[in-house]
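For this depiction, one protein chain was excluded, whereas all remaining protein chains were kept in their positions.
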Amino acid sequence: MFPGVNGFHWSPVHIIFLSAFGLVLSVLLVTLAVAFFRTLRDVRSGRAGAIAWHCDFEDLPRQERLCRHAFEGAAPGRLCDRGFDCRDCETHPKFATIETRWPVTLPAGLEYPETRLYHRGHTWVEPQPDGTALIGLDDLGARVFGAPEVVELPAPGTKLSVNGAAWRMMRNGASVSVRSPLEGEVIAHGAPGGQWQLRVKPEAGERAFRHLLSGAEAHAWVNAETDRLMILLSSTPTGAALADGGALVADLHQALPDAPWDEVSAAMFLNC
Amino acid sequence: MADMAWVPTTMLDRKFVPRGVTRCTPARFSLWLTPWCLLLGLGLWAAYLCLRDGLLHTNMDNRFAFGLWIFLDLAIIAFGGGAFFSGVLLYFFKLKELNAVIRSAVLIGFLCYSGAVTVLAIDVGQPLRAWFTFWHPNAHSMLTEVTFCITLYLCVLAVEYLPVLLRNRQFRKIPSFLVFEWELHKLIPVLAGIGAFLSFFHQGSLGGLYGVLRGRPFAFRESFGIWPTTFFLFVLSAMAVGPSFLLIMTRVAEWVTRKRLVLESVYVRLARVSGWMLTFYVLLKSIDTMVWLNSTSRRGGFLPWEYYSWEPFGVWILFVEIGLFGFVPALWLMRAGKVNTSWLIAPALLACAGVALNRYVLTVQTLSLATLPFDEFLSYTPSWQEVAVFGGVVAYGVIVYSVLYRYTRLFPQEQER
Partner (left out) sequence: MSATQKTSRTPRRYGMVIDLDRCTGCGACVIACAAENNVAPGAARENDRNSISLLRVFTLNNPTAAGRRTAFLPMMCMQCEHETPCVTVCPQQAVELDVLSGIVEQMPQRCLGCRYCMTACPYHARSFNWGDPSWPAGMEATLNPAVAPRMRGVVEKCDFCQSRLHAAQDAAAVNGSLDPGIYTPACVEACPTQAITFGDWNDPEGALAKSGETFAWLEGLGTQPKVRYRSGQNWLHEMAERGGAAPAKEERHG
């Protein structure tokens, strides 16, 4: 390589040739380095959760990416293209004004109080008078997962981002990451086995809750979700089927121990 | 009892299978892999023999210094050209349909190239000296250009495939992996760009490899600047068969998995692109052949009929390459959308056969023909070791492709059905 060593000699062709390849190699290395440093920057600035959700959302099966207005009939079959973040969605306000066409009754036995707001990842949010909000698993989510063996809550002070990871729970080999319904800072943990898991100080303003479901809209969504759960359970090799019209048991996990709970929980909690 | 043994494997297996798609049982999957693993084992044994004792295990000789390995390497590198060309079409010409096959294309490209490099490492007499090319490069040699480009391009393909791997169900649980994937994916056009640059030069140099052989009038061609016409013909033919090969592989994947993996429109798009490029290539190839037979070759003192008067390499081989394997598939592929899509695999196979025949003729016929007026026409039959090493590389490709199909999302449209 070096002039004079073992008779190697440089020519202008060598210089052109090696510069061209040196350039290509540097472009490749610079690209990798840029991606690496941007990753560091994203992780440090707390954008990791949002980006991970973006990637996850792309890989979700089609039926899990339906727009919230698909359930109540305003936009049947419409796919969401914003990662379930309706806060800045331009079409959401327009669809919201359309009157629902489909009558909705909540599946028997499920409780979805009107005082709470619901997130597509099966959590509820209850705004408190002091400006904080409580977060817990919704009724269907609680019945699917039952009593978790381990719950890993984020330390107080942790910043949550919408759809990012809120907490992790494990049971009998199945492990899910529960998606955060709100953007904000974790203030306190709920009592183990209690109704709520996290107390959060959300970002200020009405906008913070715009992407959450409530009332009849939430009921329509729960209806669709119950159907989806039944399809998931009936298509598994265990052959377990839930009789239509009957009430869901409190702990499905216990009732159907052989079902592939890893799969089913991942599907219900929008894990990839 | 046998079922019980599978339970932990099944559990582990399911943890890696992407959610929302169905895969066969691990037992069935192992059954599919078994013959390929045996073939890979045979290939490894043959490769070991060649590395242990030298290349006397092959039937190559001083005249047939290149043989089966070089011919097949050239062919699979042309087929792997689909990786760079679909990247160019997707990221620079915005043919969004190709999103459905780009991951598979990158993986196929990587397997073709890494397989070819592996065979080359066994084909050369002193593989441990491969780095000498980087240390004492002869910038005038086409082979130097090939070595530099392919080495770098393999790295580019590996980096291009990295995002798909990082999206595996288990890897993605580490949030920074997904963030890196996301940041890298935003820069993919840069990688596609340098991939295209490198592919242009090495596909070309592989053709140039023969076109510069002044001492082999059958291969020697006119030059534009420093590059002979075969340089440009190889680039074009790789661009022509790359999409065809992708079409074939996707169809084969659909047959093996018994699933629809991409929309029909993707096949039509691949076929049309392939058809247009093939037409362009075959036209230029015809002109080049006429110039070579009537001018280049005569100047060296060689008459065209001399090349084609040795059985089995008669003139028919020229007509088969340009006509049956050239114009016929080109016109057929261009009519994609108007003809039955499920039949498009036929012209795609013809197109691939044509380019493989081109590589075969340039490698084998070039070496068979004597240059000295009193010398003999020679033939050569590869040894089992040569065939086995190549079989092993094919098995390697099938195994890696099957495993990555099972555990990563190669076809984004798969779950939509």
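To keep things simple, chains are lettered A and B as they appear, and every chain counts its residues starting from 1.
We take it that contacts are C-beta pairs under 8 Å (C-beta built on N, C-alpha and C of every residue); 3 or more make two chains touch, one makes a residue touch a chain.
Remember, predicted model here, so these are calculated numbers, not experimental data.
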Selected from B:28, B:186 or B:299 as touching the chain missing from the view: B:299
Candidate in contact with the missing chain, chosen from B:217, B:326, B:347 or B:382: B:217
Given B:291, B:320 or B:370, the one touching the chain that is not displayed: B:370
Which of B:28, B:63 or B:186 contacts the chain that the document leaves out: B:63
Touching residues on chain B - with respect to the absent chain: 53-56, 58, 60-66, 123-126, 129-130, 132-133, 135-138, 140-144, 147, 209, 212-217, 299-303, 306-307, 309-310, 366-367, 369-378
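FYI, only the chains that are shown with their structure count from here on.
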Geometric centre distance via CA averages, chain B-chain A, whole Å: 40
Parts of chain B lying in touch with chain A, wherever the complex brings them together: 11, 14-15, 18-20, 134-137, 139-140, 144-145, 148-149, 152, 155-156, 159, 167, 169, 172-173, 175-176, 178-184, 186-187, 190-191, 194, 197-198, 409, 415-416
Chain B contact footprint on chain A (complex, rising order): 1, 6, 8, 11, 13-14, 16-18, 21, 24-25, 27-28, 31-32, 34-36, 38-39, 42-43, 47-49, 51-52, 54-56, 59-62, 64, 165, 173, 177, 260, 262-263, 266-267, 271-272
